[in-house]
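One structure is given below, represented as structure tokens, and several questions about it will come after.
Every protein chain but one is kept in place in this view of the complex.
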Amino acid sequence: MLNTQWGLMVWTLITFGISVAVLWKYAFGPLQRIIDQRRAQIGESMEAAEAARAEAARLLEEYKQTLAKVRAEAEEILERSHKAGDSAKAEILAEAKQQAERTVDKARAQIERDTRAALLEIKQQVADLTLLAAEKVAGKSLTDADHERLIQQALAELDFDELGMGSKG
Amino acid sequence: MLKRVPRWAKLIGVVVVLVGLALIPGRAKQQLEVAKEFELTPIVKLPHVGPVDLSINKAVVYLWIATAVIAVAALVINRTLKARPGRFQLAMEGLFELARNGIVGSVMKSGADTWFPYIGAAFVFVLVSNVIGLVPLPFAEHNQLGFYAATANLYVTLTLALFTFAFTHYAGIKKNGPVHYFKNWMPKGAPPVLREFIFVIHGVSEIFRLVSLSVRLFANMVAGHAILAVFFAMALIFQSYLAAAILQGGSAMIYLFEIFVAVIQAFIFAILSAVYIGGALEQEH
Partner (left out) sequence: MDASAAKLLGAGLSMGLGAIGPGVGLGILIGKALEGIARQPEVSGDIRTNMFIGIGVTEAVALYAFVVALILIFVAK
């Protein structure tokens, strides 16, 4: 069992040598290459994933910024429209007020004019009535000079202010 | 179906079987000689070359089987190498990674790439030889099935260890230069006579590394196979089917342990080779 076996040593040398050569040439190199290749590939894909992630983060940031800008803009527009609305409101109100005032003034002027016309008419009628009454009292027709004098007398006695001008007050 | 049978019934069944086996009288008259399992008789006689007997015996056949298995695996791996590995390629890559990073990469600091082909090949060769030793092959006496391993022979393992021994000193001399390399065997601060003494001790320890590397592998494989053979031989000695059944259970356990030992011994052989070669490269004391 333990006696020297040179032949076996030679055979071991041969077979082991063949094994080393075959493994070296056909197995170790290609295996190392494919493992390195795969490792490189994994590294690459990890880098790509990292880049994609960075890109996504960048895009997200960009969108966020855009969104913020848009929101600010919208707010500004809203603000502006609020302001515009306010000013329009004020304008409209002022115009309406003016118009109302104008209308009131116009109405007032009309009233005045109407009052004046009415007063004139009343003066006329009073003059006519006075004339009629004076004719009846005198029983005779008066001269034009008399007419004029009488009318002026009656009118001087009447206070027209109490008839309509008082409203102007 | 077996799940429904209660435990006591199973126990009784086992006992009945064992008693039945005990009652059958053994008829085997054959004796198994454990030592004969390891004897080498030439299968094909070849002429001597000087003192070298090149006859093909059991060990040579096992060596060639191992080489054939390695070569076939290497060629298959080479032909079918794909970026997306199949199951076989994954297993081979796992083995390769174990050898490259687990053994060489973790032990050697420099020269890992230079010496990996040798250490990796030694790992694979020893591993395949050990594992083939656990496959029953018809090379025992009278062409019966039997266990043998090429590494269960001292001269095979000695040759493998000689490779490591030679490469260790070759690597050391090539890296450090012959004078420097052997000078480093002596500690620098030691007094003159002691220095030479330590040099001799170092030389002896180098020889013992060679011995221990070869004997460890050889003795492990022989011991494992011898225990398996002893279990079979004991079954024949007791001449009883009961003993045979029990011993077969025991030998199955031993067999499982032997698979573990086969792998571990290949690992240790490769890792110690890496440690020795790495140590010769990295002399600092």
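Read from first to last, the chains carry the letters A and B; within each, the first residue is number 1.
Following the convention adopted for this analysis, a residue touches a chain if its C-beta (ideal position, glycine included) is under 8 Å from a C-beta of that chain, and two chains touch if they have at least 3 such contacts.
As the structure is a computational prediction, the values presented were derived from the model and not from experiment.
Note that of B:56, B:230 or B:275, the residue touching the chain absent from this view is B:275.
Only one residue in the set B:219, B:236 or B:254 touches the chain that does not appear here, and it is B:219.
Those residues of chain B that touch the chain absent from the view are 35, 102, 106-107, 212, 215-216, 219-220, 222-223, 264, 267-268, 271-272, 275.
Heads up, the rule we're going with is that only the chains that are shown with their structure count from here on.
Rounded to whole angstrom units, the spacing between the C-alpha centres of chain A and chain B is 90.
Within the complex formed with chain A, the residues of chain B that make contact are 35, 38-40, 51-55, 57, 59-60, 63-64, 66-67, 70-71, 73-75, 77-78, 81-83, 85, 92-93, 96-97, 100, 116-118, 120-122, 124-125, 150, 153-156, 158-160, 163. Of all residues in chain A, those touching chain B in their complex are 1-2, 4-13, 15-16, 18-20, 22-24, 26-28, 30-32, 34-35, 37-38, 41.
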